[in-house]
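With one protein chain withheld, the remaining protein chains of the complex are depicted in position.
Here the chain labels run A and B in written order, and each chain numbers its own residues starting at 1.
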Amino acid sequence: MSMQTFRRKYPTGVNGASPVTFRFNGRQYGGFAGDTLASALLANGVHMIARSFKYHRPRGILGSGSDDPAALVQVGADPARTVPNARATELEIYDGLEAFSQNCWPSLAIDVGSVNDAFGRFLPAGFYYKTFMGPPGNWMMFEGLIRRAAGLGKSPTAPDPDHYEHVNRHCDVLVIGAGPAGLTAARIAAASGARVILAEETPELGGRLLSIEPSSRTMDGQSIAEWLQDTEADLTRSPEITVLKRTCAFGYYGENWVALVESLQDHVPEHARRADLPRHRVWRVRTAQVVLATGAIERPLVFHGNDRPGIMLAGAVRTYLHRYGVLAGRTAVVFTNNDEAWTTAFDLHAAGAEVAAIVDTRDEPGPNVTAKAKSLGIEAFTSATIVETKGRRRLSHMSVMSLDENKQLTGGPRWLYADLLAVSGGWSPNVALFSQSRGRLQFDDTLQAFRPERSWQAERSAGAADGVFDFAACFASGLQAGAEAAQAAGFATDTPQAPACSVDPIDGESGIEPAWDLPSAKPPARTRAFVDLQNDVTSKDLQLAVREGYVSVEHAKRYTTLGMGTDQGKTSSLNGFGVLAGALGKPIADVGVTTFRPPFKPVPFGAVAGQHVGDHFHPRRTTPMHTWHEDQGATFEVVGDWLRARAYPRAGESFEDAVQRECIAARTQTAALDASTLGKIDIRGRDARTFLNRVYTNAWMKLAPGRCRYGLMLNEDGMVFDDGVTACISDDHFHLTTTTGGAAGVLSWMEDYLQTEWPDLDVFMTSVTEQWAVASICGPESWRVVGALLDDIDPNPDAFPFMSHRTGHIAGVPVRVFRISFTGELSYEINVPARYGLWLWQQIMDKGEPHGITPYGTEGMHLLRAETGFIIVGQDTDGTVTPYDLGMDWIVKSSADFIGRRSLTRSDTSRADRRHFVGVLTDDPAIVIAEGSQVIATAEEQDPRTPMIGHITSSYFSPTFERSIALGLIDAGRNRVGERVYIAQRDGEPIPARVTQPNFMQHFGRAT
Amino acid sequence: MIDVRWQSPLGHREPLTRGTDVAIVEIAFMTYVILRGQAADLALAVGDTVGLPLPTAVTEANRSETTQITWLGPDEWVISAEPDADEGWMSALEPALDGTHHQLVTVSDQYTTIAVSGAHARDLLAKLMVIDLHPRAFGAGTGVATVLAKAHVWLWHMRDDADGSASFRIATRRSHADYVWCLLAESGREWGLPPQKPIGRVKLHLPHFETSD
Partner (left out) sequence: MFLIPCPFCGPRDQSEFSYGGEAHIARPTEPEALSDEDWANFVFMRSNPKGVFAERWHHTAGCGKWFNVLRNTATDEVLASYKTGEPPPAVAGFQLATPSGEPPIGSGNDGTKVVP
């Protein structure tokens, strides 16, 4: 195991008493609990982490959190649990952690893909677009190469064994970020009694307070560590606060709906992970008020050779030093355009590192920092820039040149030797969530960054997120935001009292001067000044984009892929806008920003899906008889979420054979179908009849109590959308049935008309779909079975006529029986309260046994009705079919208006050549046409294409007629009865067939 | 009185419970009756027969020991009763409403009831429900029609106990009951509830597709 030779001390961020061993690229290293992979590797002197996306250049650690663009690793080798593109700067180490570099082969050190780098000038901005737009062969040629060469980590390949969940939460104040501003905001809001959620992205509360010299400040006389401990304890005591660590707010949506993702187990050694806890949890928070205390993100500087491992953000260097006790290098140079970064040089110096120099692009850095540098004996170059860096896999030296008054290079280079270059181009308020919330930004010249200007939703930014950088002001800003948020949510707060914070004279000083694109000593063709370290976008690429006409920031982003990686340009976007502004000769404010979109950082798919996956993805509705069907080995189909038994194949019997057997039983003896899924609506009121008369195409004013009628419903466009039988129970009481899939839609549609168009009608409707279990018994012998079942109804068809209903009892259980038929056979539908459904079914099977009763499924039901030419809405109709198209003129009343009536006489719906519903019989009776097949008029292929004159909607092998039958929609089909048509085949000759009318019972002379 | 011929939608499930954290149990065969009409037309008859005032606003639920009437909409209520309650009002209400425009429909078989209780009952429900369950927003003695994952449900907050545990009841459509039950169990895993396999994960006949389940 290599020694942690760069570890200086054990501050609060890591637990020195708790050593951890892990492996990186197969090699074992040591770290401590609390370390990230980045801090632990830095402690071991490892800087190079990965290869870049396009040029395969070595990539090191730039930042110290979710901002880092390129220190991406693959975690674990388990094909089910491996995580690609994990940020080494966020990944907490644990015993047994295995991480690997990405995008390199055969190894991180020797990578074949890095030849891309040598040919970099052949891979300019817009390379992919240009390749696509070139001669057609180009993409084919390049694709394989590009797919192998470019890319990030590898997705898991095995099913995810972990579980995830969503939690919905409502609160009064959501505070995002637990730095100095977020902590004070949460504390005062929680003290008001408001419901507060505090979400912190990292494992510790404190934010930037953890990244400064612990002894450099006191708050209310306490050390930083003591103050944080007290604050956390205080927060935990509040009954209405939820403090979420390792929780990132990744999406800010409408009406203050904010999505957070919490990582619960990824930091725990695998053997200690709990099966009862989700791996990640998404909190879906609806909140009255939001406080955005999301801090700020430091920007690097854009200069030739700025991407070498060992070049880090100045603030990150301080975080590694103070939070993790790790010196990121032995000899350091600090390169900046602002005062704040000079602190990094001072802190490194104090920690025992050698500071070779501070290089500042400005003429006159602030007096406080220059005086301190002088007192520490640190050499400072002003009006200077770094023009080149050297070192294989790790920085070793760099050259500095002076800048003249026009910020152009002057004089000769001077070489500086250092293994660490801490850079800072200034801090940008982290406005991603603010901008997602549709707040409007403003470019702040003092910060040289965008900051929140005008809120759109009920939120307020605080602390560094609002451009406030000195600690005392951050506390005050957080307190004010927290108090205002609580008050706006209706809670009274104490008078805000910010902690008395000791002052550091450098606090809040910046004096930043813009330095977006620093001059290079190399000719342009050989200059590599990176803006986006993940996607390998250089300042040259952005300038090329502008020259090629991509002058909108959104277009330039897509053309160059700036900020399009997994980091979404956290460190690169503003530098990119600065470079674009320079190329366009416009101020940055006029260039604008690209749209900030969710997610703020990558969210695992498992977390997005939550608990709604696999068996729990979608309800499967089952009938009261379901277990019986399953026990009988039924195969099922899904209809409107319902599972319906489709057929009951016996042992050794095929599905098709089972359907034939079931249909023969229905035609010759008796058979029973579970029809419980049909939609049922109880309709009550003195205007119920009038209402039915308006929603159905046929007449309902004279239907007598005890009678039933089939009805068709149209949409206002005249197209059939549902059908069913409705029974008149009494003059003001009806029982309406719908198709299985249409039940909810029909009720909602009828309520719509009732409530919005005809509120004067006295009608109430209530769904009773599942109140009743329904068994349909059909076949010539069915009346015998029904007679054996019923206590008090005479099933004799003469006494109980077709299209009527009765109430009665089976063994004392109240039932409703309907004499209706969908198969053309004698049929009875028995309705019982659903709790008796299974019992009823068993009774039917028992009492029906002497009569050869056979359970039949929906496939048999479909076949039987096709033999009689009955439609199935949704199978034979598709929203383009009128009752006339179906040949159902008889169901269209002329006496009164109904929904869709006027559309039936529109010029298009009254055309004679519309597609008609007809029967189709193949010449070869053994051929069963595939449903959905196209119907053509001639067998010869025509140029340019053979016209399609219709399609097959239903097709079966009919046991009754011992041949195939089909139904379909064919242009002017009724005029073609008897004519020849062909059924087009994907492979093979068209099938010859003839058009018939759709009722095969009549066609074959078996009229019912 | 339970008839052996009766079958409840969750008859195949055993109560799930773990200490005082959370418990889920089916209350089978409760009575549910939907009442539609104008409040002014109904209030007197309901008061006389059911013995409870008609609720007038959302989340209102008026309750006696065995019977409860809950506001579902401006012209819709559900009257519910415990499984073994005397249902005398059922036969009395329809005649009492004679002559008014109303609808009275028994839907006891369309629904079943799941009781969710325990110290984490609210946390568990929050994983599946979008309404605000906090006592400030949804206090004890209230009820509401809302969604639970993809199912429409009625939810009642029955009571809060001194020990911090809360009791809720969910009425779900019979055919959604198992889906709801299994999601509740899944969401209770962190408090030790065992994962449940939903019924209906059966063989489908899809001749044109390879099926995976």
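Note that a contact is a pair of C-beta atoms (placed from the backbone, for glycine too) under 8 Å apart; a residue touches a chain by one contact, two chains touch by 3 or more.
Values in this document were obtained by computation on a predicted structure and should not be read as measured data.
By the touch rule given at the top, the unshown chain touches A, B in the complete complex. The omitted chain makes contact with just one of the residues A:553, A:634 or A:826: A:553. Taking the complete complex into account, A:591 is the one of A:205, A:591 or A:681 that touches the chain left out.
Contact with the omitted chain, checked across A:757, A:846 or A:979, is made by A:757.
Although one chain is not drawn, the whole complex shows that of A:226, A:379 or A:716 it is A:716 that touches it. With the whole complex as reference, residues 58, 72-74, 76, 130-131, 144-147, 152 of chain B touch the missing chain.
Seen across the whole complex, the unshown chain contacts chain A at 253-255, 257, 284, 286, 435, 438-443, 450, 453-454, 456, 552-554, 589-593, 595, 716-717, 748, 751-752, 755-757, 759, 897, 901-903, 906-907.
Please note the rule applied: only the chains that are shown with their structure count from here on.
One simple way to say how far apart two chains are is to compare their mean CA positions; for chain A and chain B this gives 31 Å.
Of all residues in chain B, only 5-9, 12, 29, 34, 36-37, 75, 101-103, 105-111, 123, 126-130, 132, 134, 136-137, 149-151, 173-176, 178-179, 182-183, 186-187, 189-192, 197-207 touch chain A in the complex they form. Those residues of chain A lying in contact with chain B across their complex are 163, 165-170, 195, 276-278, 284, 286, 611-612, 615-616, 618-624, 626-627, 630, 635-638, 642-643, 646-647, 655, 682, 684-686, 762, 764-773, 813, 833-839, 859.
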